[in-house]
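All protein chains but one are shown at their positions in the complex.
Take a look at subunit A:
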Amino acid sequence: MTKEEADNGRDDMVIDVPGQANAVPDGFNANYLRIYYGKLFPHADMFKWMSYGNDGKHPGCDKSYFGRREFSFTLENDIYIRFQSFNSVTELENSIKEKCPFKIDIGPVYSVDPAKRHAYAQSGNNVFTPVERELVFDIDISDYDDVRYCCTGADVCLECWPLMTIAIKVIDTSLRDDFGFNHILWVYSGRRGVHCWVCDGKARRLTNEQRAAIADYFHVYKGNENSQKKISLPGLVLHPFLARSYTEVLKGFFEAKLLPNQNLLASEERYEKILEMIPDASVASELRRRWQENKRASMSKDDINIVRWEQLKSILQSGKQKMQGLRRCVEEIVFSYTYPRLDMEVSRHMNHLLKAPFCVHPKTGRVCVPIDPNNCDEFDPTTVPTLSQLLEELNRGGLRQDAENEWDRTSLGESVAFFRTSFLQPLLKSCKEEIENSYNAKLQQSKNDLSWSHVSLKVLLKRTKPTFPSLQLIHQIPSMKWF
């Protein structure tokens, strides 16, 4: 929708001042949110997602499933309420509309309804515990501040955003090809990063230990300002995952984009950071000497960063280099600038709360929209719809009687459509299959059990007995019989 279209007016528009009457000043506040939650936030889709097929239509459905999911709301004035749970889409929708949360977080599915947790916590057996939770990742561009010179902190621009794009590519490919996951949702965090939700049944049922293992598998960039070497790639060759990431994504991006755009070798301050990573001091000094002599424009018209990078590569990768640490030096440099920097803590624990998609970010007003991993090069964080923009678009559409699918009239429509077709529908289809299969398997199992019924009594008793000292033995006192 452009200003011209608005200016030309529409026949059915009642308002008199063309263009201006629809304008909604930029901002983020409860009033805007109320309309957003009233007309645009896709409550039903979120409900369907979180139900994972347990909609009660199949006898194998678990009707308690949705009600055991924790949500948390951050209200205006930073009031934070945890352990919110709902039993239906209506309850969810009404609560959101009524409370108008500035942020909604999604937690795990617990063993019992979070609202009843106190009753179970008393017995001391910790029966209130997470049982399912998506595998999630959080990547934040402010963790890359030491390798981007165009912005710092919360800012992001089209020069540095591609760091997020390649992170998505590396992680998404690995989740699918290596780990075999299929139902993956990438979401813009609203300001400076991306979140990833892996929703396969297998992923939701991972233990904390398994989540930590996956996070460690992805953990290549280690360290902080106190440690110096943040990437260490020992070994004669790279693990297939790292090799694939390097050749398919990281190398190309580093050499063609990051190196020239961020001028990583153009000035002394910047090239020193790279020279520091070379373990052989004589190689580093040789390059330093060459570059100091060559401060002015070089003979060729090629970008100075690329010229110097070629020089660096040719020294380090020449057959003459025998030193152990130099073998992977070029890759280490590329990795330390470009390899995804994940927040490990987010992924490790089932009970970590993560912001829900389609929330609005309070500081930027932008909606947390899904990102298509197959087209992530096209994603532009600076053009993501904002709250005020969406309200303006609603206004332009005029009054409508039917309140369904209002998002279609706005820029949000595209995101909701993508969410449904690329993610939600395939996911639900797969969930239904899973529910059906597991139900059929259980039926078969109980048929098998019945056929052994004449023996089953004893078998059952044996199965329910724990394999450790039971009451019985303690009663047999005189000798300390103990089994």
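Note that in this section contacts are C-beta pairs under 8 Å (C-beta built on N, C-alpha and C of every residue); 3 or more make two chains touch, one makes a residue touch a chain; residues count from 1.
Please note the rule applied: contacts and distances are computed from a predicted model.
Chemist: Considering only the chain that is not displayed, what protein name does its UniProt record carry among "DNA primase large subunit C-terminal domain-containing protein", "AP complex subunit sigma", "Electron transfer flavoprotein subunit beta" or "Ataxin-7-like protein 3"?
Modeler: The correct option from "DNA primase large subunit C-terminal domain-containing protein", "AP complex subunit sigma", "Electron transfer flavoprotein subunit beta" or "Ataxin-7-like protein 3" is "DNA primase large subunit C-terminal domain-containing protein", the UniProt name of the unshown chain.
Chemist: Out of A:D26, A:D155, A:D216 or A:D302, which is the one that touches the chain we can't see?
Modeler: Checking each option in A:D26, A:D155, A:D216 or A:D302, the one touching the absent chain turns out to be A:D216.
Chemist: May I ask which residue of A:K99, A:K202, A:K251 or A:R288 touches the chain that does not appear here?
Modeler: Once the missing chain is taken into account, the touching residue is A:K202.
Chemist: Which residue among A:Y120, A:Y149 or A:F179 touches the omitted chain?
Modeler: Only one of A:Y120, A:Y149 or A:F179 touches the chain omitted from view, namely A:F179.
Chemist: If the missing chain were put back, which residues of subunit A would it touch?
Modeler: Interface residues of subunit A facing the absent chain: 78, 124-125, 143, 177-181, 202, 206, 209-210, 212-214, 216-217, 219, 222-229, 234-243, 341, 343-345, 466-471, 474, 479-483.
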